[in-house]
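All protein chains but one are shown at their positions in the complex.
Chain nomenclature is as follows: A, B and C, assigned in order of appearance, with residue numbering initiated at 1 for each chain independently.
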Amino acid sequence: MEASEILKQFSDVWELRHEYAKDWKRRTGGKVLGYFCTYEPEEVLYSTNVLPVRILGGHEAPTLATPHMFDMWCPFSRDCLNQGLQGKYDYLDGIMATNCCLHPRQAFGAWTIHVPTPWNYWFVMPNAVRSPRAKKFLRGELEEFKKAIEAWTGGKIADKDLDRGIDIMNTNRRLMKQVYELRKADNPPLTGAEAMTMVWASQLMDKREQNDLLKQLVATLPQRKLERNTGVRLMIVGSENDDRPFMEMVESIGGTFVIDDHCTGSRYFWDEVVPDKDRLQAIANRYCDRVPCPNKDWGMEDISRKRFTHILQLAKDYRVQGVILIQQKFCDPHELDIPSLRRLLESNGIPCYFLEFEVTVPIGQFRIRVEAFLEQIQAEELFV
Amino acid sequence: MAKYKTKGLDCWNRAKELRARYYEDYKEAPNRGALRWEGGAWSFDAIPQALEGEVHGLTEEPYGASIGADPALQVRYQEAAEGKWGCARDLCAYLRNYWGSIVLNEFAFGGEWPKADFIFQNHICCTHAKWLQVADEIEGGNIPYFCFDVGAGAYDKIGERQINYVVEQLYDGIDFLEKVTKRKIVDEKLIQNVKNTYDSACYWAKACELNQAIPAPLDEKTMFSLYVLGTLEKSHKDIAHFYKDELYPEVKDRVANKIAAVADEQCRVLGDSQPPWGFLRVFRYLEKYGIVSVASLYTFSLIGWWKIDKAGKLVPYPTLEEQGITIKDRDHALRLLAEGELKGKLMWAPFYGAKYKNDIVTKIAKQWKCDASIIHLNRGCEGTAQHQMEMKIAVQNLGLPVMTFEGNMADEREFDEGRTKRFIDLFVTETLGLKKVAD
Amino acid sequence: MISAGIDVGGKNVHIVITKNGTILARVGGPTGINKAEAAEQLYAEALKQAGLKREDVTQVVATGSSGPRVTFANGVIPDAAADARGVIKLIPSARTIIDVGAEEGRAIKISPEGKVLDFAINERCAAGTGTFVDTMSRALEVPVEEMAKLSLKSTRSIPMNAQCAVFGESEVVSLIHQKTPKPDIARAVHDAIAGRISSVARIVGLEKDVVMIGGVAKNLGFVESLKRDLGMEVKVPDDPDFVGALGAATAAAAGVLEEKVEAKVVEKEKIEEGKA
Partner (left out) sequence: MVEVKKVEYWRWPETSWVNPDIDWKKGKLVTAGVDVGSVSSQAVVMVDGQLYAYSNTRTGSDSPDSAWKCVNMALEKSDMKVDNIDYCIGTGYGRVNVPMAQQTITEIACHARGANFMYGPEIRTVLDMGGQDCKAIRCDERGKVMKFMMNDKCAAGTGRGMEVFADLIRVPVWEIGPRSFQIKQEPPMISSTCVVFAKTEVVGLLQEGMPENDIMAAYCAAMAHRITELLNRLGMEEKFAITGGIAKNEGVVKRLEKELGVKSIDKVWHDPKMQEKGLPFDTQIAGGIGAALFAFAMLERGKAQSARKA
């Protein structure tokens, strides 16, 4: 299949996520489980017949959510709840949340009360991910989670099942990373919007199915030539981001996103599970060692941020000329990191521009800001 | 003619004195060769306070609140944090006060910003670990930093595994403390500190429990100034003594003699979250209608420890004496400390879902005989403002009228006093149908 | 008994004089800068219309955000309370009231007796107020009344992203540039505000019947948008902008006063503090 066709399929899954999930249930007779944050251990779910789907933005004013979350809570989380209240997720067999930031926790809290969902689960993902103690604790937590899933699905999860689950996840991660690798080229064979759509699709579709498509994509992408100028090589960093109109706007006015750091982007798949006899421990290690969400990005004994080093490395590897820092309104984890990150990037000669996102972004107002930022990066053009 | 007799608390000045001394000690510490540490109201102060020699802590939230009580100062500090450091305006208001204080190199209690020797923090909401991570950064990044995680699960899920997780981190904390201070942790001190922590946390709960009486011996406005000691240094012998041997007996005595916090009590209110500190006069305004704020999850369990008994009632967490426990050694002490905090601090339950908050606040509304609820939708603190709209619905389902008003515990730019009073007039005269009793 | 209700809002004064519940006079006009003066003049006009002398009126009750400034009133009641009393008198089946005025949009839940059970208002931002409509009509260069008619012609819904009244202007302007038909733009504006208002209304819960009052209720285009957003019927009484005044007059007749006089004292204090 043509690369463009495959990317189109990912885009379709993203746009028709509900139809896809309902159809998946019909086809497989499996259960669909909704989740809010990327710290839920999908390996365990892929060891059995459960499809994990991430609740992503619906991008309309979350008016139904207002009686449950007043407007100091992040618009994205309110948007998630809003879709639940609209009944868009009526096909879910279960919903789960974890020790993420406080915003999705509000959405989950209201969801369990007001959106009829047969099963719900709270997964205690430790915050002190850099502490060896966390890995041990998380292993125990996974043990309990495995039991709960077994009880829910009525089937035992053996080591070979866990191996399969781990393999499905790792393969998916490896393939998406290979696609990202191609973006290092002078003229990337896919746009940032397309690349991120691939990741969104991976959070929405059966990874076994996506892996088959990804294998073909990795084979065909290198031959793909885009009829566009790459222009300024941009990196986009920040809160949850599934705002395709924004990405496309930026890539229509002289920029190309060549890399990102989002939980809806590279941060989701960057790290693999390193196999171990003790499968659950191996999974636990992966979630503690992965590139962290800012919320968990603090050391027990030092104030450095693991994520910053990673971002700086990405910027170098992908020859980034400028960084767009985006933040969901009221997103504390990123608000807490952005002033420091901005200083770090600028002191490394990488210009940044900051934008605050909501469920719908005023494209017009953002366009002029981004255009001016792109001009700033290429300003020499105007002067010599 | 007033309905009940009333008088101020005898131990009031003692509370003020203890608070003043705390900040004074912190400021003066270096002159006395004492160590200084920064942490949070929820840090396990029993541990750093068990180091050899004299040690004084500064807890971030009460400090931020003190600044919040002075709108002019608060705006100056926050604009420094927002302008000079560049942080978002909607971050925790205490945190912005705290950062601003460092940016301006100004201590709200006089003098320059008193730099700490080390940081001993713990993390449960989005903010705590990052708060001092950045504070340290603003100060130049050379303050030894330790932070441990207490997000091990809701009180009803706490078992050995959860306690071990925290205790193991506490051992790491002890290694850290001994490494960076070159001082030893003294087990006798540690054991005593844990005892004191239990007394502070349990006797505060017992005092709150007494507020079920009609008339209420305490009103929230007063309670704010009382629980604060527990957010400063609940492991301190004087503070434990205050709760156990001064406050608790006095409140008991007030109940026995029907001494009311508000002479014309005619409506008992359930509150939530921190108030807008610069505007406590709103509570006085309510008193004109005989409205008394008698209870809130926040005031009860920010430092207080509670449990839900067999009958499903909310009761104070048992003290060590009541459990018949004598602490044997360091390990025993650390386990008991972790257990008390993880099982007893119900304030932490809402982090794991709205159903917990709804369950606890409805119990409070019933047991403390509340007639209505006034909820401060606090834009300044997400941790305490969790599930507030769900709470509104849950309390309304009990048949209680609920009023909400938006504000911010420590950012007066987000509080509209005129409008809030307009709301109160409507709620009080129309919804509650109350008349003014005093002026 | 003859009683008068004076509703002094952000932009307009509305006055109703009733005799045993039946309306003798109804006068409205802009507040201008000096609201007290405006109220004074319009009251004189209302008396004239009713053919009454001041002393014929037993009770005068003021309401609205500037109610306390009406010096000749015997008392003041909170605006939401006036809304409730007025609405229940006109539409006894009303349980939810949506009142959108120039500078505030609010929702009120009432009991069958017209008692305020719960209420919510849009906070701190003008999106979701009558002023938003005015600003947009300026950008669209059509009068508000015209805008209402236009939007009813539209069959398309275009989302507006602007959070702010002023940015709404520029969004409207760019829609004009994209040659979007004016009816569709007008509808987009109404839909945007309706969205804000409906989320406020949902906070108090949407119990039937839902009644909309206030100046903006005269804008049928907006009412349509609101109905669409709420997915339920929305009743609008005649002269929806006079309901608050009527409610005040009703309260006056009911003689629920001595307590309100205190309320007035309270309001006065408030103004003092506001100054300080």
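Just so we're on the same page, a residue touches a chain if its C-beta (ideal position, glycine included) is under 8 Å from a C-beta of that chain, and two chains touch if they have at least 3 such contacts.
Just so you know, these numbers come straight off a predicted model, no measurement behind them.
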In the full complex, displayed partners of the excluded chain: A, B, C
Selected residue (touches chain absent from view) among C:66, C:199, C:225 or C:250: C:66
Given B:25, B:61 or B:82, the one touching the chain that is not displayed: B:82
Residue among C:23, C:91, C:176 or C:220 that touches the chain left out of view: C:176
Where the unshown chain meets chain C, residue by residue: 10, 12, 29-30, 32-36, 65-66, 69, 103, 124-126, 129, 131-132, 139-141, 144, 162-167, 169-170, 173, 176-177, 215, 271, 274-275
Hidden partner chain, residues of chain A it touches: 351, 354, 356, 358, 362, 365, 368-369, 371-373, 375-376, 379-380, 382-384
Residues of chain B (touch criterion as defined above) contacting the omitted chain: 79, 82-84, 86, 413
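One rule holds for everything that comes next: only the chains that are shown with their structure count from here on.
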Topology of the chain contact graph, where touching chains are joined (line, ring, star, complete, other): complete
Innermost chain by mean C-alpha position: B
For chain B paired with chain C, centre-to-centre distance based on mean C-alpha positions, whole Å: 42
Inter-centroid spacing, chain B versus chain A (mean Cα positions, whole Å): 36
Whole-Å separation of chain centres (CA-atom averages), chain A against chain C: 45
Per-residue overlap in chain A, given as positions that touch at least 2 other chains: 67
Shared interface positions of chain B, touching two or more other chains: 389, 404, 406
Contact set on chain C toward chain B in their complex: 65, 77-78, 80-81, 84, 115-120, 123-124, 203, 259-260, 262-263, 265-267, 270, 273-274
Complex interface listing, chain B residues touching chain A: 85-88, 90-92, 123-127, 129-131, 133-134, 136-137, 141, 144-149, 151-154, 157, 161-162, 164-165, 168-169, 172, 176, 350-355, 357-358, 377, 379, 382-383, 385-390, 393, 404, 406
Sites on chain A touched by chain B in the complex: 67-70, 72-73, 99, 101-103, 105-106, 108-110, 112-113, 122, 124, 126-128, 131, 133-134, 136-137, 140, 294-295, 298-303, 305, 327, 329-330, 332-333, 335-340, 342
